[in-house]
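Here it is, the structure, as C-alpha cells.
Only a single protein chain was left out; the remaining protein chains are all shown in position.
Letters are used for the chains, namely A and B, taken in the order the chains are written, and counting of residues starts over at 1 for each.
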Amino acid sequence: MLTDFLQLTAAGLSQGSVYALLAVGLISVYTVRHVINIAQGDFAMMAGLGAVWLISAGMPLFVSIVAAVLTVTLVSVAIERLIIARVKKLTTLVSIILTLGVSTLLQAILLLVWGPEARGLPVFPGSDLTIAGVSIRAQELWMVGALVFVGGGIVFFYEKTRFGKALRACAEQPVAARIVGISPVMASVLAFAIAGFVGAIAGVVSSPIYLSIWSGGLLLGLKGFVAAVLGGFSSFRAAIVGALLLGVLESYVAGYVASGLRDAVAFFILILVLVIRTDGLVLKPTAVRV
Amino acid sequence: MKQSRIRFIAPLAVVTALVLVGCSTSNLGGSTDSDPTGAAETGPIKIGAVLDITGGGANLGVPQQNTLTMLAAALNENGGIDGREVELTIVDNQSTEDGAAKAATKLIESDDVDLILGASRTGPSLAMRSIAEAAEIPMISLAANAAIITDSKWVFKTPQNDVVVLETILDDAESKGYKKLALVRDASGFGEGVADYITDLGADRGITLEMTESFELTATDFTPQMTNVRASDADAVIIWGINPAAGLAQKAYGQLAVDKPVYQSHGVASPAFFEAAGDAADGVIIPNGRLLIASELDAADPQRKVIDAFEADYSAAYGTPASSFAGYAYDAWNIAVNALAEAGTDSEALRDAIEGTTDLVGVSGVYNMTADDHSGLDASSLILAEAQGGVWSLYKD
Partner (left out) sequence: MSNKTRSLSTTPTFVGTLTAKKPSFWVTNRGATIGCSILVLAAIIIPFTASPAMMNVAVFAMIFALPAIGLNLLMGLAGQVSLGQAAFFAIGAYTHAILLTKFDLPGPVAAVGAIVMAMIVALLVGLPLMRLRGHYLALATLGLGFIVMIIVREWDFTGRTTGIYGIPRPEVFGVVINNNGYFFWFLTPFVVIGLILAINLSRSRAGRALSAVNDSELAAESLGVNTYALRLKVFVISAGFAGIGGVFYAYQVAIVSPQVASFHLSVEILLMVVIGGLGSVWGALAGSFLVEFLGEGMSEIIPALIPGATGEVQLLGYGIVLVLVILLLPGGLHQVAAAGWARATGLWRRRGAESARGIRRPAHTAADLHEPIVADAETTDIALPAISVPVAAGEPILVIEGLTKQYGGVTAVNNVSFSVPAGTILGLIGPNGAGKTTCFNMISGALAPTSGSVTFLGTSIAGRKPHVAADLGLTRTFQNLQVFTSTDVVGNVYMGRFRKGRAGVLRGMLGMQTGEQHENRTLARDLLQSMHLTDVADEAAAALPFGRQRMMEVCRALASEPALLLLDEPMAGLSGHERDVLANLLRRLRTAGLTIVLVEHDVAQVMSLADHVAVLDDGVLIAHGDPETVRNDPAVVVAYLGTDIDEAEHDLIELEEHV
C-alpha cells in the first residue's frame, strides 16, 4: 500500500514539475502584459516535436534540445512582436481571443509539419532507480531537476535581482522600471522570451515519458494556469507549490478513484478555488480611482 | 443607423452564396430518380465509402482508403460488375461523428450511392447507421463494436466481434490455469463493454475479473493504472486498446516491473506497437486474423492464397505491408462486390444478398452472414500471435 502511495506520489511530483514550469511562464507574461497566454502549453509541444525532428535528422540529443529550446524562445518573442504588440488596446476580451487564435495557429502548424501522431524524445542519460519497491525513472529526475534549476533560476532572477524585480514592477510602475533601464517594450519581450524558454524546457524534459503531440498544449497550459491560480497568479513560489500539489493530486485520483477523471481534477480545483476565494484571488485589488 | 445594415447584408450574402452554387439536384427527397426502390438498374454502380482518413483514426482509415482505391481500379480494369462500371466515392469524416453523418448524407442524397462502406471506427459508424437505415441503403462498417450491427436490418461489418476475440483470449487463459484477470482498457468505444464480456465469458471458464483500469486514447502516463495492476493479485493482464496508447501502456508496464503475463487485443497489430512499447513488447500475446502471420501459415490454409495475393498487391501498390485494418476494407469490398454481382443495385435485394454471404474467404477470416449475425466471423478466424524481437509470430504453447 505504502509502496503504491509513494509510487503515485513520485509520478505526481514529476508531472507537477512540468505544470510548475508552465505556471512560471504564464506568470512572467501576466505580470508584465496582463495577458494570459493560452498558447503557453503549445510552446512545450513545439519544442518537443521540434527536438524529435532534429534527432531524426541525425543531430545528437542535447544539440537538438538546445536548438529546439532556443527556436521556441525566438518564436515566443516573435509572437509578442508580430501579434501581441500590434494591438493598441489590449482588453481582456481581445487578449483572450488573440492568444486563443495564436494557440490554434500554432497547433495547426505543428499538425501540418509533424503530423497527428504523438512522438517522444529518447530518454535522457541516467539509470532508473528502484527504492523500496518504488520505481523512479531517470527521466522523472530530469523533470524535477529542470524545475529546480530552470524554474528556480527564473524565480531567483525575478525575486532577488534588481533587474528582475524592476521587470516585475514594470506593469504597475513603469517609472521604477525605467530607472534600471527597462523600457516597456523590452520588459514585454523579455517576459515572452522567458515564457517561451520555460515552456520549451518543460516540453523537452517531459517528451520522453509524456510524449509531444500537436494538440497536447492546450490542456497542459491550462494546468499551468490552474497552478498559477492556486498561487494567486503573482507569487512564483506559491504557483510552484500549487503545481506540485496538482500533479500529485491528479496522480492519486487516477490511481485511487478512476484514471478517466484525472483531467477533471484540475478544473474542479480551479472552479472550487475561484468560487471560494473569489476576491482573494484577484491580483492586487487595483485601487479604485473615481 | 449604419450598424443596422448588416442585417440586410448577412442574409443576402447567404442567399447569393447558396443560389450561385445551386444545381438541380433535389435536397428534398434523397435520390433524383423516380424509382422508389432506390437506384437505377443500369449505368454505373455507385459505392460510397466514409473513412477516418484524417484525425485520430487516420492509422485505420488511410490503409483502408488505399485498399479500396486499389480494388476499385482493379475491378473496373476487369470490366466491372456485369459489365457495369463501379464508381467509388471516398469521403473523409475527419474521425468525427458529425463528419461521418455529413458524409453519409452527402453520399446518399447527392451522389446517390447504392451501398456505403465505413466508417473505420465505432463512433462514426454508429453516426452513419441511422442515416443508412432511414434511406434503406446497405452499409458495411469496418469497425469492431457489435453495437453497430445489433438489431439492424441494413448494417453489416467485417471485423470480428469483440466477444469472439475475448473468447480466444479466455480460452488460452483457461488452458494455462489463470483464475484471476486484470483488465486495462482504453476509454473509447473500443474498450467499452469489454469488462462485462470478460465477466460473462469467464464465468463458464472459472475465471474472474479482479479489477478494471482505463486510459484515454491520448494517454501518455500509465503509472497510476500499472501501479494498481502491480498491487493486485491477478494471474494475468489484458491490455485492450489501440496504438500508440496500448503500446505506451505496455512500456509503462515494463518500467514498473509488473511481472504478470500480458494479453493485448487485435487493436495493436501494427508496427507502431513496437515503436511505442520497445523491449517491453516481448512476450505479449494477441489474438488476430491470419494476415499478421501470413508467412507462417500452412500452404493448405484456405486463407493463405487470399492473404498472399492481397499482401502482394498492396505492397506493390503502396510499398508498405498491409495492416489488419486494410484487411477489413478488403473483405468489405469483396462482400459488397459479390452481393452486387448476385443481386444488382436494388437495395432490398442487395441487402438480402449481403445477408446471404456464405463461405466467403477473406483476409480476416471466412465469412458466413446470417440474419442474426451481420458480422459473419467466429473464433476460427483468429489465431494467437506473440511479440518477440519486434515482430509477430504464430504463438505456440
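The definition used in the following text is that contacts are C-beta pairs under 8 Å (C-beta built on N, C-alpha and C of every residue); 3 or more make two chains touch, one makes a residue touch a chain.
Predicted model only: the values in this text are computed from it and were never measured.
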{"item": "Contact list for the unshown chain, restricted to visible chains", "value": "A, B"}
{"item": "Residue in contact with the excluded chain [from B:Gln94, B:Ser270, B:Gln303 or B:Ser323]", "value": "B:Gln94"}
{"item": "Chain not shown: contacting residue from A:Leu70, A:Ala238 or A:Ala258", "value": "A:Ala258"}
{"item": "Residue of B:Ala73, B:Ala134, B:Ala203 or B:Val391 touching the missing chain in the full complex", "value": "B:Ala134"}
{"item": "Omitted-chain contact residue, chosen from A:Ser17, A:Gln107 or A:Ser188", "value": "A:Gln107"}
{"item": "Residues of chain A in contact with the chain not shown", "value": "36, 83, 86-87, 92-98, 100-109, 111-112, 115-116, 214, 218-219, 222, 225-226, 229, 258, 260-261, 263-264, 266-268, 270-271, 274-275, 278, 281-282, 288-290"}
{"item": "For chain B, the residues touching the chain missing from this view", "value": "1-15, 17-19, 21-23, 25-30, 53-55, 58, 62, 92, 94, 96-98, 101-102, 105-106, 109-110, 122-123, 126-127, 129-131, 134-135, 145, 147, 187-189, 192"}
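As a working rule, only the chains that are shown with their structure count from here on.
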{"item": "Geometric centre distance via CA averages, chain B-chain A, whole Å", "value": "38"}
{"item": "Of chain A, residues touching chain B in the complex", "value": "1, 3-4, 7-8, 11, 15, 116-118, 120, 128, 130, 135, 137, 209-211, 213, 215-216, 251, 254-255, 258-260, 262-263"}
{"item": "Touching residues on chain B, where the partner in the complex is chain A", "value": "54-56, 58, 187, 213-216, 218-221, 223-225, 227-228, 230-231, 244, 248, 255-257"}
